[in-house]
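The structure's right below; bear with me while I get my questions together.
In this view, the complex is presented without one of its protein chains, the others remaining in place.
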Amino acid sequence: MADLTVELFGKTLKNPVMNASGTMGYGVEMEPLWDIKNMGAYVTKGLSLKPHHGNPPPRIWEERHGMINSIGLHNIGIDAFFNNFMPFFEKKELPVIINFFGFSEEEYIECARQIKPHRLIVCLEANLSCPNIKAGGISFGKEPENVYRLVKKIKSVTEIPVIAKLTPEVKNISDIAMAAYDAGADGLTLINTIPGIYVDIDNKNIPIKGGLSGPFLKPIALKAIKECSERVPIPIIGVGGIMDWKDAVAFFMAGARAVQVGTATFVDPFTIPKIIENIGEFINSKGYSSIKDIIGVVNT
Amino acid sequence: MADLTVELFGKTLKNPVMNASGTMGYGVEMEPLWDIKNMGAYVTKGLSLKPHHGNPPPRIWEERHGMINSIGLHNIGIDAFFNNFMPFFEKKELPVIINFFGFSEEEYIECARQIKPHRLIVCLEANLSCPNIKAGGISFGKEPENVYRLVKKIKSVTEIPVIAKLTPEVKNISDIAMAAYDAGADGLTLINTIPGIYVDIDNKNIPIKGGLSGPFLKPIALKAIKECSERVPIPIIGVGGIMDWKDAVAFFMAGARAVQVGTATFVDPFTIPKIIENIGEFINSKGYSSIKDIIGVVNT
Amino acid sequence: MRDFEGEVIKNEHITKDFFIIEFRLQKPIYAIEPGQFVMVKIPDERVFLRRPFSIYDCNKNSLSIMYRIKGEGTHYLSKTPKGIKTQILGPLGKGFNINFEDHLKPVIIAGGIGIAGVHLLIKKIKKTPDIFYGCSDEKEVKLIEDLKAKHVYIATMDGSFGFKGDVISLFERHLKHYQSSICIYACGPEAMFKSLKEKIKPEIKCEVLLEERMACGMGLCFGCVKKTLDEKEPYKRVCKEGPVFDIWQISL
Partner (left out) sequence: MRDFEGEVIKNEHITKDFFIIEFRLQKPIYAIEPGQFVMVKIPDERVFLRRPFSIYDCNKNSLSIMYRIKGEGTHYLSKTPKGIKTQILGPLGKGFNINFEDHLKPVIIAGGIGIAGVHLLIKKIKKTPDIFYGCSDEKEVKLIEDLKAKHVYIATMDGSFGFKGDVISLFERHLKHYQSSICIYACGPEAMFKSLKEKIKPEIKCEVLLEERMACGMGLCFGCVKKTLDEKEPYKRVCKEGPVFDIWQISL
């Protein structure tokens, strides 16, 4: 069998495939179909200090070969998550990545502070695409200085490794990556959705403003991974438009140490187990011994 | 018949549909299929002061429902354009928009200066996505200050109206729009391609780094148009992912005074004449009298 | 819940833009509650996400859906020939609660294509229900052809068949006779639920089947929520906590 294990912050994941935050509920919802302990790690829905109700419907809209979502960071809050769902992951011995956010710096920091280290928690994934309500709703992740300051503060309140999840709606994503790195980030997740809107020509309105996800993100995510991996020497988790194992392999070759699958799960809920199986076969069939042999191998 | 005319900088275009720069060669190539004088205006391939050879092949790559191009601004230069092709547009009495660029501020300015006013020239369309070679290859269009300075200088050397064509790879496109407006831009073209790369997993290389175009741009372009039209009171030309008349209508409703069609022409070379015909029918069937009745009508 | 491979064995036009499609499932499906639904992969590459449809009817090895052409997805579905195979995820969601108290008379109210959502309920409910069916015209009465044996009150908007007007107005005429000894199951447009809620007393048990745009259909994305009166957690997932809700707990 191919060796699919990867190291992430001192922990060994059985394989480098995870769900993308917000696309696998609280984990338990997948139970009827397949055992999520087969994934490398489970990434939580974006969590915050307090519960958030999220946006009114409609929250999703189909786009040509992709979708727009405006869930609005609906979540039960960190306390409820740990009380209600952590036992589930403990029973499975499944590593967990805690995706979290805040609508202010204080919320991020307080949230990070309250998350206690746990043998299953691989790292915190700070979703920097969240709008900063105090700063007029501009997201934290857009300015290197803001990212630097926020990541630095988050790092100062937690012993858990911290990865910064970046928005592609920036001038130059590797500048942002650099800022996160300088501030002490232990890794990066690239990329979040791209903002877009839908115009309904029959009703002459805009039913949804949200984030685009799906296969068209792939070339943009790959570019981000390639560029950031050239500048920043910390592990990168790749996400954006992965639909099958070939896409996943492209992400590894571009420099991702692990990948996350989001929207594809909605189209085919077995996408993740299929990818895990198929990258194993790929590794074997090409005569590699380990997934590590293909990470970042692309020539430029 | 529906009134499809729109005003652009004092000129009346017979309809609001044009090709996107770089997607209809020098205009003459379409001759065997349909008469391009049926378009509202012809937009030139990106022109520069001197001819440019562009990038070595491969220059195009198919993506899922879209493409990546890295033409590298291959063009014959403004002099040759005016000598060889302007007579063609004169014979057709077809209004022309001159898309141009430079690899330095001086090149932009000198290029704009050398383009003499002409009864058929509607405006200059400054492609601000071009890399600034002197500034390490970062494109001019990424910083409000750079856009302001460049547009101001361009405006100072020409009497022809100037529109700024913006790249979406920015933090906040309406800030850039605002800077262009403050500098005296007469209009905006939104949006250019989004940078992306292709990773070839068989050859373990990156055969192309370029700009993404096609249907997935649509929600991003619509967002840009909506946001910029709310802040900036100058005409907006919408472009990005328009595949059919319904897409075009969405662009008008979001606030575009005219639209450009690029990649769709490669898939179906009759896309533009079909859109012109169909928006006419739409206007009629909905009881509008003019295309102007649907521009910017979307509620938020 | 399972992701079944289904082969189209029938895709029949009923009337206007209504169809019934039947799939042979490659594995048996069990334990379906009336009101549950499936997510169907439309066998056309232009359609990205799956589409939710109530389970109209179901045997161990086959499942059918009654659908109306609404947009692209249902349009392509209507063009799907026999023999095509596709993926069908289900059964999904929480169906109708059919364990009502013995003294209650079940009343089923359906508007238009809403009949698809209560069809299996009508088949499976243990006590004979009164059925109210409303639609736009005589032609749509064809959708309940197989219910002819049952007692169905029919309303058409244009009066071309039965009562002229909407189904809630028709139901209202009968309401006084029932007093409070009924339990209602309804499926149809939201306007119908709104009007229904205004007409009945809060003592009356009433469950409604809601629709919302869905991406995953199984609780993963939180995209399909409806607002309820639960203040702590107002937005509930239609695909998971629903699609059947207590009418008194949702905000219409």
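As written, the chain order gives the labels A, B and C, with residue 1 at the start of each chain.
Simple rule for what comes next: a contact is a pair of C-beta atoms (placed from the backbone, for glycine too) under 8 Å apart; a residue touches a chain by one contact, two chains touch by 3 or more.
It should be emphasised that the depicted structure is a prediction, and the values quoted were computed from it without experimental measurement.
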Where the missing chain makes contact, among the chains that are shown: B, C
Residue of C:Lys10, C:Arg46 or C:Lys127 touching the missing chain in the full complex: C:Arg46
Which residue of B:Ala2, B:Met24, B:Cys123 or B:Ala185 touches the chain not shown here: B:Met24
Positions on subunit C contacted by the hidden chain, ascending: 44-46
In subunit B, positions touching the absent partner: 22-25, 29-30, 32-33, 45, 51, 53-54, 56-67, 69, 71, 74, 76, 214, 263, 265-270
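Following the convention adopted for this analysis, only the chains that are shown with their structure count from here on.
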Contact graph of the chains (line, ring, star, complete, other): line
Cα-centroid distance, subunit A relative to subunit B, in whole angstrom: 34
Separation of subunit B from subunit C, taking each centre as the mean of its C-alpha atoms, in whole Å: 48
For subunit A, residues contacting two or more additional chains: 63-66, 214
